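These notes concern the structure reproduced below.
Left out: one protein chain. Kept in place: all the others.
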Amino acid sequence: MTLLQVKDLSVTLITAQGPQEVISNINFSMDAGDKLGIVGESGCGKSISALAMMSLLPPDSQTSGKIILEDQDILSLNSTQICSIRGNRIGMIFQEPMTALNPVKKIGAQVSESIDLHMNLNRKQTLERVTELMDKVGLAVSRFPLNLYPHQLSGGQRQRVMIAMAIACNPKILIADEPTTALDVTVQEQILDLIRDLADSSGMALIMISHDLGVIAQTTQNVMVMYTGNIVEMGRTVDVFQNMLHPYTYGLFSAIPHAGSSAQKKRKRLSCIPGQVPELHLRPQGCNFADRCSKVSHKCKAIEPAATKISDQHQVWCYHPLTQEDKK
Amino acid sequence: MRIFLAKRVFTLVLTLLVATLVVFVVLEILPGDPAAVMLGINAEADTLNALREELGLNRPVLIRYIDWVSDLFTGDLGISYTYDVPVSELILSRITVSFPLALLAITLSTLIAIPLGIIAASNHNKPMDFLVMSFSQIGIAIPNFWFAMLLTILFSVTLRILPAGGFAGWDAGIGPVLKSLLLPTIALALPQSAILARVTRSALLEVLKEDFIRTARAKGVNNQGTLWKHALRNALIPVVTIMGLQFSFLLAGTIIIENVFYLPGIGRLIFQAISQRDLIVVKNLVILLAGAVIMINFVVDVLYAVIDPRLRGDKDV
Partner (left out) sequence: MFRKLAEVFGHGLKNRSFVIGGIISLLFFLVAFLSYFWTPYPVEDINIAERLLKPSTKYLLGTDHFGRDILSMLIKGARNSVIVAFVAIGIGLGCGVPLGLTAAAKKGWVNELIMRFNDFTFAFPSLISAIMITAILGPGSINSIIAIGIFNIPVFARVARGAALSIWKREFILAARSAGKGQFKISVEHILPNISSMLIVQATIQFALGILAEAGLSYLGLGTQPPMPSWGKMLNEAHTFMHFAPQLAIYPGAAIALTVMGLNLFGDGLRDVLDPKLRRSR
């Protein structure tokens, strides 16, 4: 059953260079319990897509298209309606645990806030729920009393609080926007395990955003590769990883020396892809990746490629998908 | 919290001591002979000597200083040279005018400023915001004593509904007292609130940009909720700082405004004491005022720690 469907979503933000389209016409859908990964270099629009699903974009931004959750179009809801969805049916974990918690509120109060808003529980039940959540995320109340303040916790512990907040009301979808980028390598693995376990045991859908293909490979069933606000390749994770078709995907993959081996998951520059992500206002006509692509042709620079279906589960937006030869 | 308090109390005591030292040096040592200052150039040698004897000026400087500081503790501040009554009595009777005035003014200005700041911030870049900011620009530029005069011209000279000055006295009851304090309070409070409204607005706008506001909204908290439950308390930190700083302006303002409205408070007293060169009264009043400012800064620091748990210095887990 389709849980979330994104149709022709475009987002225009006001930047220093004026209004810029940072998400152009993306389409995808996911079923209940799915785990979808979004990968791409910094600035390609991963966070903005996620924020669009929460309707948390900056107030001066413009969106077109539809984001349909179950049967409601999120983009057409009024502010009261959207507030009853956020934190209730969609939960979100942010990248920066150090600044994402309110420094002057106790962690217990921050976790119970969404419960108070969305669930009809009395005080005792709320407390029980909070205790249960804290247990689930590995911050047993016996060691981490609810009256602690965020500054008394480490980054990993704070991220656990964030997770407890996000799953407090049993959301249908959990969006994790680079939940581990700001953490130590050792802690990263624990937090990822936690998120995976929670998703598996509760049956909620997960959108995992990351630069890190290893994380995506371990966590998701489907993956979506983004470049400058477009989807360039999408499909089942195994298919995409075993048979990468877009030169950009391949570039991302080669940039990580030992993809899959957990010890090496440091952030790496994409040394294999020449050039840089073009500035928003300098994006070329045609395929945005053309200037950095080894297989570029005239057509690439003139007309933006449409989706090519390789199989039922695998699409690529490229005129010259890679062959086995290219990957040697 | 306890360590924090202990440290802060220690600096408080030290600061107060330094303040007494400065006041003592400026008013008792720099002038050379305080008795000569008090009596003027034409004083007879006999009278001078008598006054020196009376004030204990012939004793060693150190003894005089220590005596004065211990007097400050006991509250026995000596006899006013011009009024011929104990200085402490004099000050106490005047405080019953100044303190209510200052309290009313700071209450009123906070009551005006914080809502205005919130309104401006939640209507950022809209006409309401512009209106509040314009009010603030004007309020900051208007000296409170001029505003006081304009109020008097309007309400006392033209409309004749409020007294132009004077104090009814507490014996007359609360009504008349409030009536005589009404214009002075407004004159003090409005210009103050202009600054405070501006600070509240910019502090709120700053906080509303923070990550944790986005987190709150992601939980489903609505705009009102994010403002009141999440932003406001964080924004209070700079607001309280400015209120602390403003207190010293408020004291200065009270002194001026008391003179505009002929209110028999500390401000009037200090001026009468200066013009009569009553150094004993001046000295004790100055240390009282400076001490009040220092104490307020102390309270502000403690308030910080109440508002912001990060400053309490609690141990981490």
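A and B label the chains in the order they appear, each numbered from 1.
Here is the rule we use: a contact is a pair of C-beta atoms (placed from the backbone, for glycine too) under 8 Å apart; a residue touches a chain by one contact, two chains touch by 3 or more.
What you see is a predicted model; the values in this text were computed from it and never measured.
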For the full complex, contacts between the hidden chain and the displayed ones involve B
Of B:A102, B:V177, B:M243 or B:I256, the residue in touch with the unshown chain: B:I256
Where the unshown chain meets chain B, residue by residue: 11, 15, 18-19, 22-23, 26-27, 30-31, 37, 137-138, 140-143, 145-146, 149-150, 152-153, 157-158, 164, 199, 202, 206, 242, 245, 248-249, 251-252, 255-256, 259-260, 270-271, 274, 277, 279, 282, 286, 289-290, 293-294, 297
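In the analysis below, only the chains that are shown with their structure count from here on.
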Touch list for chain A against partner chain B, complex: 54, 56, 79-80, 83-88, 91-92, 94, 96, 99-105, 113-114, 117-118, 143-144, 148-149, 151-153, 157, 162, 165-166
Going by the contact rule at the top, pick out the chain B residues touching chain A in the complex. 210-212, 214-223, 229-230, 233-234, 307-310, 314-317
